[in-house]
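For reference, the structure discussed in these notes is given below.
Here the complex is missing one protein chain, while the rest keep their positions.
For reference, chains read A, B and C in written order, and residue numbers begin at 1 within each chain.
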Amino acid sequence: MTPEHERGLLRAMLRIRRFEEKAAECYSLGKIHGFLHLYVGEEAVAAGALAALAPEDNVVSTYREHGHALARGMPMGACMAELYGKAAGCSRGRGGSMHFFDAARRFYGGFAIVGGLLPVAVGLALADALAGRRRVTACFFGDGAVAEGEFSESLNLAALWRLPVLFLCENNLYAMGTALARHQAQTEIVAKAASAGMPGEVVDGMDVLAVERAVAAAAEAVRGGGGPRLLELRTYRFRGHSMADPELYRSKREVEEWKGRDPIAALAGRLRAGGRLDDAGLSALEAEVAAEVAAAVAFAEAAPWEPVEGLLDDVHTPEVPCRG
Amino acid sequence: MTPEHERGLLRAMLRIRRFEEKAAECYSLGKIHGFLHLYVGEEAVAAGALAALAPEDNVVSTYREHGHALARGMPMGACMAELYGKAAGCSRGRGGSMHFFDAARRFYGGFAIVGGLLPVAVGLALADALAGRRRVTACFFGDGAVAEGEFSESLNLAALWRLPVLFLCENNLYAMGTALARHQAQTEIVAKAASAGMPGEVVDGMDVLAVERAVAAAAEAVRGGGGPRLLELRTYRFRGHSMADPELYRSKREVEEWKGRDPIAALAGRLRAGGRLDDAGLSALEAEVAAEVAAAVAFAEAAPWEPVEGLLDDVHTPEVPCRG
Amino acid sequence: MPRMTYREAMRAALRAALASDPRVFLMGEDVGPYGGAFAVSRGLFEEFGPARVRDTPLAESTFVGAGIGAALGGMRPIVEVMTVNFSLLALDQIVNNAATLRHMSGGQLSVPLVIRMATGAGRQVAAQHSHSLEGWFAHVPGLTVVAPATVDDARHVLAAALREPDPVVIFEHAALYPLEGEVDETATVALRGAAVRRRGKDVTVITYGGSLGKCLAAAERCAGEGIDVEVIDLRALRPLDGATILASVARTRRALVVDEGWRSGSLAAEVSARIMEGAFYELDAPVARLCSAEVPIPYPKHLEDAALPSVDAIVHALRGLGGRRG
Partner (left out) sequence: MPRMTYREAMRAALRAALASDPRVFLMGEDVGPYGGAFAVSRGLFEEFGPARVRDTPLAESTFVGAGIGAALGGMRPIVEVMTVNFSLLALDQIVNNAATLRHMSGGQLSVPLVIRMATGAGRQVAAQHSHSLEGWFAHVPGLTVVAPATVDDARHVLAAALREPDPVVIFEHAALYPLEGEVDETATVALRGAAVRRRGKDVTVITYGGSLGKCLAAAERCAGEGIDVEVIDLRALRPLDGATILASVARTRRALVVDEGWRSGSLAAEVSARIMEGAFYELDAPVARLCSAEVPIPYPKHLEDAALPSVDAIVHALRGLGGRRG
């Protein structure tokens, strides 16, 4: 673990945080519409996990995927343009906040039906297994998704066929307004892995280094043909479920307590304490990220709208003369 | 455990066996059509479980439910007439083999979509809990159903709300032609109960006394407000999945081995050995059951068909003058 | 008559149902402390407690199926499926159980279950959150399907649904929740039957749910151009009120069906076919349909607007029908 690497993780988290803070601002200004689910507070999970995965791995995520997309290396401008709905967006503006895609980076969404991404992840891994490719398919999902039948079905299928899936459960203690203990009889999510005959492990999702370590180890086991694994990453979202959430279901105090464990502050503090980051370094990093965010907004603002004539594009693949 | 009680269990199993053997015969004769899923070999489960349940309990079952229906006390004539599709059938002939119902006996089907009955059972228990009634809802389902998402969802909901459901998994080692180990990564079905925070237990489903004991104990716990439980009843079907099954997926030898554990022969043997049943007694029992089966067939044969004008009946409840 | 929003009307209906019948309870995702995804049930958890306003896990198939079971067990459950988009996970329970149990049991069982769900597009929530699948539900024998399009209907349809001994599905177009209107608190409305929302003699527009407002606005614009438009709100999508439709078309001799569902296989097709069958010889022109474009609904506003029926497009279609008479 070099200081550069640690600073890289800090930077990755900061990029997500500042990007989303700006997105929230743009939402208030009426530049972004529909649903916007922020990841603020959970950045250590995306930053740590994506640092531990390889470029050839597949990444599948939910509607709360800005963090995973940025940590995967998707250009911030394309992400912001997608939030704007511009043609230069990472999904050509068609998807918006919930549907980021980047085929070249094997970033397969951006799925907004809770649980619906899990079977797709299993299938991506099946394709790799059948083709003899040594790839991991990493699939992020929330604690709420654990209640959906597709979760158990997918764990079973992946384990039964020993497919290279890494199930990454972001347990932020709430499914919308429903606390974990109010939606799960068994709140130890790792116990579900055992019931599918799959190894599982709990990880401190507020500690980016712990996340990176755990994901690296699990990914190595999965890549080596050891079958699927599940990590339960314990984390917390600092903001509402979406922009419309009045947060009637949890106390301010609880939120404040968790904010005290802010993963960005925690890592920055550790680096400072160890003398591996100083005020100047942090300012430079903040400035660099701020500039990137500003550039992303400028890019999104300047980007053209898709012409209305394109409405019916991409429902089907256009006929090409000598296909198939 | 009185000798009468034991002979009652033997009789219950024999009634199911002979009823179904006759049904298979009638099927070959073209009197019964569609799907016919026989329970032959599994009779100890229905006979033992239903003996342990109370009349006010709810019973929910699958398309392989003749045994549960008969053990519940549904008249054999109405059951046979249902197989014939006659208006005197227990579902007015509308359902056939897969859809037996008897509202008065709280026999709630007869569900033919694998897994689809589990949420319904949870709901019946919810109604009882809300109404403050001390009833158990016993729900029979197969090992194959364990793979369906609704299984995990239903276990979770029942456990979360501590509802009085008794989940009775008839593990006959096959879902159609797919052996348990080929559809479940975790073949210990009781492990699934643990992952929903629910007690579970494995029972020898070929031993009617063991089944009765286990179900009685579990039902008492459930009825007492202890929350749901799961029993895994290990059993085996001696015949094909349905009448159309050429049984390409298992060996004759395996089937013969299990036939050596025939629950009826086992109990009869035990009773004989203990001097609680002799040849005359067994013959009398067989004769009694044969007469009941013959009467059921005669009843079904003689019963009238529903007039075609009734086709659209019971899609909706008929308007009654001062409803609601 | 009091004014309130569609959301408040729905909430008042829920409150009245919970207050008047101990068998009634509400369950669904985040209907409790969160107050419902659309804030419809806000306050009811506090008022009626956790036994009667029940948050469920994310398990659509199972909590809908549990509603069926609870109905069989003598309760009067109201199950909220947050949106029709998620109801795809519960269709087996609705089609294979709720809709069949009465018939399959030879009339022994009833499933007095009410399922409510938000539907429709127009809020820039993209392809997976913008379905209008009312037509699918309207295809299924054993179900009654309604789509309150006015605040007054929102206030009263639930009580009517709870009087039914069989399953009822209520579609609430999400764009209607902020709509304001008058409510006759003392009325009892019928669950079934269409309503003529505007009288006119030149052309009939048949619509439902979230499109009613657009059609009424289009009718006003057409009035300025001398086209006198009659607007029918289907209200009940199953059974369809053929008599009201046919009587209107027999007078106007021209009809347009406006439906936010995708065109092919839409509920609008059924309405068109019924008019074909029941008023062919009365028609002066073919019945026209205005539906959504056949595309997964895109996120950006200009594309979403282009995909959905708009007031402009309705006016255009009405002009095209040549409704100006004599």
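We adopt the following convention: a residue touches a chain if its C-beta (ideal position, glycine included) is under 8 Å from a C-beta of that chain, and two chains touch if they have at least 3 such contacts.
These numbers were taken from a predicted model, which means no experiment stands behind them.
All shown chains touched by the missing chain in the whole complex, by label: A, B, C. Among the residues B:L29, B:L248 or B:A273, only B:L248 touches the chain that is left out of the figure. Think of the hidden chain as still there; on subunit A it touches residues 58, 89-95, 99, 101-103, 108-111, 113, 116, 118-128, 130-131, 149-150, 153-154, 156-157, 160, 313-317, 323-324. Panel shows subunit C; residues 61, 85-86, 88-89, 91-92, 95-96, 99-100, 103-104, 126-128, 131, 135-136, 138-142, 238-240, 261-262, 264-270, 272-273, 275-277, 280-281, 283, 285-289, 294-296, 298 of it touch the chain omitted from the view.
Listed for subunit B, the residues touching the missing chain in the whole complex are 33-35, 85-86, 93-96, 98-99, 111-116, 144-145, 147-149, 175-178, 182-184, 245-246, 248-249, 305-306, 308, 310-312, 315.
Here is the rule we go by: only the chains that are shown with their structure count from here on.
Of all chains, the one whose Cα centroid sits at the greatest distance from that of subunit B is A. Our note on geometry: subunit A versus subunit C, Cα centroid distance of 36 Å, whole angstroms. With each centre defined as the average position of its C-alpha atoms, the distance from subunit B to subunit C rounds to 40 Å.
The centroid of the Cα atoms in subunit A and the matching centroid in subunit B are 46 Å apart.
Shown for subunit B are the residues in touch with two or more other chains, namely 149-150, 153, 156, 160. Shared contact sites, meaning residues of subunit C that touch two or more other chains, fall at 56-57, 59, 61-62.
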